[in-house]
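Left out: one protein chain. Kept in place: all the others.
The chains carry the letters A, B and C, assigned in the order they are written, with residues numbered from 1 in each.
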Amino acid sequence: MRFDSDYMEGCHPAILERMAAMNLEKTTGYGQDEICGSAAGRIRSAMELPDAEIFFLTGGTQANAAVIAAMLRNYEGVIAAESGHIAVHEAGAVEAAGHKVLTLPQHDGKLCAEALERYLKSFFADETCGHMVQPGMVYLSHPTETGTLYSLEELKAIRSVCDAYGLILYVDGARLGYGLAAEGTDVTLPFLAGLCDAFYIGGTKVGALFGEAVVFTGRRPVPHFFTTVKQRGALLAKGWLLGLQFDTLFTDNLYLKIAGNAIRQAMRLKRGLLELGFSLYADSPTNQQFVILENRLVSRLAEQVSFNVWEKTDERHTAIRLVTSWATTAEQVDSLLLLLSELKGL
Amino acid sequence: MRFDSDYMEGCHPAILERMAAMNLEKTTGYGQDEICGSAAGRIRSAMELPDAEIFFLTGGTQANAAVIAAMLRNYEGVIAAESGHIAVHEAGAVEAAGHKVLTLPQHDGKLCAEALERYLKSFFADETCGHMVQPGMVYLSHPTETGTLYSLEELKAIRSVCDAYGLILYVDGARLGYGLAAEGTDVTLPFLAGLCDAFYIGGTKVGALFGEAVVFTGRRPVPHFFTTVKQRGALLAKGWLLGLQFDTLFTDNLYLKIAGNAIRQAMRLKRGLLELGFSLYADSPTNQQFVILENRLVSRLAEQVSFNVWEKTDERHTAIRLVTSWATTAEQVDSLLLLLSELKGL
Amino acid sequence: MRFDSDYMEGCHPAILERMAAMNLEKTTGYGQDEICGSAAGRIRSAMELPDAEIFFLTGGTQANAAVIAAMLRNYEGVIAAESGHIAVHEAGAVEAAGHKVLTLPQHDGKLCAEALERYLKSFFADETCGHMVQPGMVYLSHPTETGTLYSLEELKAIRSVCDAYGLILYVDGARLGYGLAAEGTDVTLPFLAGLCDAFYIGGTKVGALFGEAVVFTGRRPVPHFFTTVKQRGALLAKGWLLGLQFDTLFTDNLYLKIAGNAIRQAMRLKRGLLELGFSLYADSPTNQQFVILENRLVSRLAEQVSFNVWEKTDERHTAIRLVTSWATTAEQVDSLLLLLSELKGL
Partner (left out) sequence: MRFDSDYMEGCHPAILERMAAMNLEKTTGYGQDEICGSAAGRIRSAMELPDAEIFFLTGGTQANAAVIAAMLRNYEGVIAAESGHIAVHEAGAVEAAGHKVLTLPQHDGKLCAEALERYLKSFFADETCGHMVQPGMVYLSHPTETGTLYSLEELKAIRSVCDAYGLILYVDGARLGYGLAAEGTDVTLPFLAGLCDAFYIGGTKVGALFGEAVVFTGRRPVPHFFTTVKQRGALLAKGWLLGLQFDTLFTDNLYLKIAGNAIRQAMRLKRGLLELGFSLYADSPTNQQFVILENRLVSRLAEQVSFNVWEKTDERHTAIRLVTSWATTAEQVDSLLLLLSELKGL
């Protein structure tokens, strides 16, 4: 049993079928082909943003680093939650491109507009602020690293602060599908597209073999991004492979449908964990679930299930992460809950 | 009819079949899986270099830039032919990582040991050389940008110069299969592996959907390359996709077998061009063929065939590039030759 | 009255005299001259480290950035207190060179060995640490940003942790003279030189017009640092100007003598502040003094004295920084204390 991540399986079968069908056709390189054009058109429709510019890259770290390198000036940094992916788990990709990640405390994995504004006010009030990296962009993840979601109101408030201080707003959507498909969220794709300067729609974790669709919403010009992508080694020769995947995912709403499966299984898992009497480490409405177990139970579980150890919560307990995906089955969740129930009884 | 590049088709069908078979298995991420291990083992065997370190990346520009960033110190640059891919067509990826590309004139697309030595002798004789970028690495492509090949003796001579001056030798093998499968070459994979500090075995252009296998041969330690790969956005989450492709290509010698097809079709094309009375721009033994046509003929050909315009050779003539691949059929070559013969007669 | 920094005056008069005397002599450029050689010799003697390599740069930010760029590999970052100069006030110079500053909480402006070890242990225990910037160097300032000093024992403990984890230890000595001249310190220049991999001896704030002496103590090779200095725009054409200043400062112990004056005046100021009943924000044994005043008093004082506002300590109080230098006179301190006493009485 494996619940360690949402990128353990390959891709939705419809993608592989189509890839096989087109395999020996000769296709123009570097994303200049028709299927990339079609995929971009479908995404623009889904976003209700007909003039958005869309680029397909193979991974999240490269999407983040390319967007940040292209949009920031040399003296600017990017503000992120201290737990943000770019602040921790991208091996310094942002710094390698010459920019500082300016971290603020997180609450439930999120930045909040008030803290952001307080930081900016205090930054510009400091006489020595010319000696410091200038804040140029706000980076959010939706969902966050702990599976939580911003509300529409929270995002609007952050946008207002960005507007007041002239900052770019960028959203890392590595798991965007799971955010959009969550129960009770009021954040839609068109809303997000209207809100941000740039964001990306994650494919790798939501049904694609690999691939992220970077969207520039038109608020700011980003000239020559194609060259930036090439410079960063992020330009796939057979770009049609990326176009094909997004074209498939954005046909008949497939992206949200399969994301919905992950959410349903995650909610079944969460309810099951609570029914077994476990405490949650974070109350996540998306496909990452965080539960606190006794250390002894963690060890026993690890013999039969793969998952992520998240954090020691006290001497005797540890929070672990359990992740569902578009491909997770009800049986897999049931088996996990059964095993936990057995181990707990011991 | 399309002869513009060797990355227009998808991949060898055996790869797609295997991908489909494994698609819903849950596999460990980031290349830490068994199939990547198996692929690395097969490559080590083919190279006869049991201790080589192997990493799978998705593209050539990122392979070049990651290796160069990892192996050079901040004050060092990389020597390349002025026509080298890193010097021209990688959008400044090497410079974006902080290193200068030091260019030398090319002959048949190649660097030569004598010119290299002359340059180095003159560099270190200059009193002001401390004010200049220090040469740290020699970058070659095999085959080169114009399809030519180094001989075993030429490579040994370059290695000697590298040894005399303490330089790293790195070979860009984007089309390595086509070089190894060429008629009459004395350069083998084990020879190359014994010669270089690092090189990469190109998959994208030789039967894979995408992917390049970076090899560190053990002459120099390259610590934490995994982190460098991550930092550069070049770490594929589903690394097993890369392992699977190379595992397939290095089973039963498939890599060289399918490269051999491209060579056979390229040689048929070359002979056909010569029989039609055309002059060659370069005498390439590999899958890229360069022929000089009257401008009028180039225009007519372009109405029915896609290819690359390479260079105006005089007022009335233009060299074009025609590329075969592992997937090119004899019929495709025959059709092209027939068309050229018809257009020429007009 | 100006107490805002220790770089408000020019230089010790002996320096200017000697500069005038040599002004029209023709001298070899880029620090290859005899006076730079002499200065390096005197510093080596003072450090009791005959094989140290010494380079003269014009400023602290460039010294820090050049040393860090030269000593770290591309995948490494530098650990600093969150209040460290490189973490805040160098406009992202370290990041612009591609490296992350990894911050740890400070205590009295200092890093402590225990916290450092805890961080490193936890870092390497994390399965995902290959996805993160690798710690490569520890950066300390002595004195720190708040004027505090490490003890010999504290530094030895940090060195032990560095040794255990293979980290470089680098000390920013922008105000080193004031640290060495402080009452009661057990840290000497030879001790520091024996402890660190690299450090710099600050001139700009301690009697020079400008200039910092970067010392590589020989624990690690740092090849081609001359080229790094040039690359970073930090190589002064008339390098003899730097040599002359350090040669003068390291003749007859001038460096420590004039630093001693700053300390004496700072201690007089501190005693005076305490006698007037003010609270200290930090108990600094060096030339930066931090006192907490009522906001009303801060405003009044600012009408006649220049100083730095440091931090609001509560709604009604603010900490300010008052700095003495090698050139501060007893009269200047007396005047300030008199003024404070008058303003307090109002």
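Keep in mind that, in the parts below, contacts are C-beta pairs under 8 Å (C-beta built on N, C-alpha and C of every residue); 3 or more make two chains touch, one makes a residue touch a chain.
Please read all numbers here as calculations on a predicted model, not as lab measurements.
Within the whole complex, the absent chain has one touching residue among B:G98, B:G211 or B:G239, and that is B:G98.
The chain not shown here is touched by just one of A:K230, A:K270, A:R300 or A:R321, and that residue is A:K230. The residue touching the chain not shown here, chosen from C:L102, C:V291 or C:A327, is C:A327. Among the residues B:M1, B:A14, B:A52 or B:V88, only B:V88 touches the chain that is left out of the figure. On the side of chain B, the interface with the absent chain consists of residues 74-75, 77, 88-92, 94-96, 98-101, 127-128, 130-133, 309, using the contact rule stated above. By the touch criterion stated above, the residues of chain C touching the omitted chain are 2, 5, 7-11, 13, 16, 19-20, 22-29, 58-66, 90-93, 96-97, 204-205, 209-210, 227-228, 230-238, 241, 327. Summarising the interface, chain A meets the missing chain with residues 69-70, 73-75, 97-98, 130-134, 223-224, 226-228, 230-231, 235.
One rule holds for everything that comes next: only the chains that are shown with their structure count from here on.
The minimum number of touch steps linking chain B to chain C comes to 1. Here the chain at the heart of the shown protein, by mean C-alpha position, is A. The best fit of Cα atoms from chain A onto chain C calls for a rotation angle of 180°, in steps of 5. Most remote from chain C, judged by the distance between CA-atom centroids, is B. Chain B and chain C have Cα centroids separated by 50 Å. For this pair, chain A with chain C, the centres built from the Cα atoms lie 42 Å apart. Annotation: 34 Å between the Cα-based centres of chain A and chain B. In chain A, the positions touching at least two other chains are 90-92, 96.
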